[in-house]
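Working notes for the structure below.
Left out: one protein chain. Kept in place: all the others.
Chains here go by letter, A and B, matching the order in which they are written, and residues are numbered from 1 within each.
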Amino acid sequence: MVADFVFATAMYESGDWESASLLPANLIDSIARYTSLPVAPKGADVSLGTDQIFDYPFVWLTGHLPVRFTDAERKNLKKYVERGGFLMLDDHNHDMDGIFHKTAKEEVERLFGPMKTVPNNHTIYNCFFKFSDGPPATSHELNGWGDNLIHKELHAVMYGDRIGLLYSNKDYSSEWNFHPDTKRESTVDVTRFGVNMIVYALTR
Amino acid sequence: MPSPANKPVGAGASRALAMDFDSEEIQRSSVRSTVENVLRVVAVAALVLMIWIAFHALHRDVDARAEGAKIRQTLADWSTRETPKTGHVVFDSLPTPDLRDWLAALPFAGTKTSWEGATLKPSGLSVEPVADPTHPARIWVAAPAKSTVIIRDSAGLIDSVVARNGGAVVVTPHVNGAVQATVNGTTATAVMHDSLNVKPVLVLGIASWEAKFITTSLEEYGWKVDGQYGLSPRGGVVLGPPAPQIDTAHYSAVVAVDTSAIKHAGAIANFVKQGGGFIAVSDAASLPAFASLLPGTVGTTSRPTNFAVDTTHQRVALALSPLSQLKPDAVPVERRGDKVAVAARRVGMGRVLQVGYSDTWRWRMGGLNDAAVDFRGWWSAMVASVAYAPRSVLANTASVEPTPMASLVSILGPAEPKKASRGNPLDDPRFLPVLFAIMMTSFFLEWASRRLRGQP
Partner (left out) sequence: MTARERVRSTQRSLEFVVGSSAIFWGAAALFAGLVLVAVINRYIPMASAVRGTLPVLAVLAGLGLCGWMLWQGRFAWSFDKVALWIEERAPELRYALVTAIDPRYADSVATLMEPTVSRVDTGVFVRKAAQRTTLPALAALLVTSAIFFFAIPKNWLPKTSLNEAFSGLHTPRVIGNRLTPLSGTLTPPAYTHLRTQQLRNPSTISGYLGSQVVLTGHGEPDGIKVTLGVPNMPATELPVTAGEEGWRVAFTIKDTLGMLLKLTDRKYQQLIVVDPRIDQAPEARLLLPARDTTLRTITGSLTLSAEFTDDIGLGKATFTYIIANTGEGDAAQARLGTLGTRELGGTGGSFSLTIPYSSLGLKEGDQLSVRAVILDNNTLTGPDSGFSETRTIRIARKSEYDSLSINAAPPSADTAIMSLRMLIIATEKLDKQKAKLPRPEFVAQSQKLAGQSEIVRQKIQRILDEQTGGGEIAANPLLTTALNAMWEATRSLNIAETGEAIPQMYIALKALKQYSNEKKYFPRGQLKVPLVNIDRVRMTGTDTGTATPRLAWPAVPSGKDRLRMEYTQAISYIKAAPDSAIATFTVMRVEALKPFPKLAAALGEAVTAIQTGKDATMPLLQARRELDGKSISVDTLPPWSGIW
């Protein structure tokens, strides 16, 4: 049987990696709703500093606190992205002056150099659901929380056109951090962009 | 001898003395004369013998022999000065083509030839293209066991192997010009006679890590890849044409990753029979729909392990469903211990590989060192081993000698070991001057003795 897709959350030593604990279940639910992909019903928490991380080519990493990777985490992150893994790094503070953004950006750019802006017509915005204006805004952005900005673009570590690490200031961790059953109450499923991320990771 | 007491006195005594003296003289003269006669006979005998030897040399059957480093010079002598009736050549290394052809031509000039070469070892060389977008070459060398095979081309040394069982095979990324393989001092040369037109590879599976990384790795290597990655009943991600035509006009090989390939089972079977290549991995390796094509059946899957430091073959860490009940014409290609991990089979004009590993992508992501490059190379080699690729003949005017020993036997006939003959002493050229010296000495002594006697 084809191995199930397992939604993995990266554990790292320096921060509150588990701060969006409901997000995995929410996206697992979305994958099951819109695709026929075999998916594990529960996510996995995977240590970024161990070789475990390489068994999960899609990983979500978020937090509020400063990001200071250990040497092992740094080494693994570089290898992971270079070999074809997809890591989604989301600022749970939604604050460009915030400590998560500053430290996470420093860590990423120390490893990979300056990140590139993902053009709003990139494949990730139309590989399954169509987002013609680029990354969908979150309610935190719309409500003026955090840095009170609506970030029009995402940034990424890219190899040619391939995204290896996707960086977001838009706080999707807050946006999608709710019980999946709550979707029944909504007319628009805000997690659809998460489905795009997973479809992109699985097929590109 | 008269004693002084018996010495006659007077003229008679003188006469007696003279008579006595004359008889001694006569006796000496007689002995000397005999000696002279003997010398005369010896001289004449020596002369007769010399004449006989000269005639004998003119008519004898010369049994000439050439060995080792002197062969070329000896052949030159046979061709110009001596023209022996038969010539036997003992090779200590395989002759160059010109020497071999020269020897082959000698019978037409009146010298029957034979040869032997106990130290010569047979070898053979063949160079063929690999069905691979980067155009490597596969070099086959036939060589005796334990012999060292050194392979080079015009760009220098390629590799060396100690042949274990009948020869060696080397796959090298590039060859330039003619390839030479030297085995025990014998060098065979060959060139690639054709090139292959590689077509795209089709990957069939649902959107999964295995399908993704196989596709990505083959593309990174240089293959053109088409793919169908199922996502939902409404459709999936397509790479290439939305409805691929699975035939040898469009594809070199098809890789089936999981059960979603079942809808193409019929097309794949026909494709393989036409000459196409098929690889079944993970779930596809156990699909009943492909059973008639596959080499064996899949067993219980073992759990994957970590990619530990001490492992030389990283695939040891992959989950494996060992292949068993192999069909009689199946070839185990890769093993893990006593378990068959990959098996191959020819079906019709095509080739099939059944891969017992699951989630091979784990090697690319988590393997050690240059795992991504090694994974890419492995998958590409597997596809190349089954890929259908029509051949185009290359125009090649280089002179080659791929099987030097076989060519030697074919041109000169089989070897005929022959012992070198001891030789007749009369054939020894040093004998003539000795005879001449004996003759002249005898004549001189005879003449001197005669003259000193006062005889003419």
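Going forward, contacts are C-beta pairs under 8 Å (C-beta built on N, C-alpha and C of every residue); 3 or more make two chains touch, one makes a residue touch a chain.
Being a predicted model, the structure only gives us computed values, none of them experimental.
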Displayed chains contacting the withheld chain: A, B
Contact with the hidden chain (one of B:90, B:127 or B:158): B:158
Residue among B:104, B:331 or B:435 touching the omitted chain: B:331
Selected residue (touches chain absent from view) among B:39, B:53, B:90 or B:237: B:237
Residues in subunit B touching the chain absent from view: 133, 138, 140, 142, 154-159, 161-174, 176, 216, 219-222, 224-225, 227, 229, 231-240, 242, 305-306, 308-310, 331, 333, 344, 353, 377-378, 381-382, 384-386
Residues from subunit A at the interface with the omitted partner, ascending: 11, 13-14, 16, 18-19, 21-22, 24-25, 28-30, 32-36, 39, 41-43, 47, 49-52, 64-66, 68, 70-72, 92-95, 98-100, 103, 110, 123, 126-129, 145-146, 160-162, 174, 179-181, 189, 192, 195-196, 199, 203-204
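Simple rule for what comes next: only the chains that are shown with their structure count from here on.
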Cα-centroid distance, subunit A relative to subunit B, in whole angstrom: 61
Touching residues on subunit B, where the partner in the complex is subunit A: 205-210, 212-213, 216, 229-233, 237, 257-259, 282-283, 306-307, 358-359, 361-362, 364-366, 371-372
For the subunit A and subunit B complex, residues of the former touching the latter: 1-3, 5, 34-38, 51, 54-55, 57, 80, 82-85, 127-128, 199, 202-204
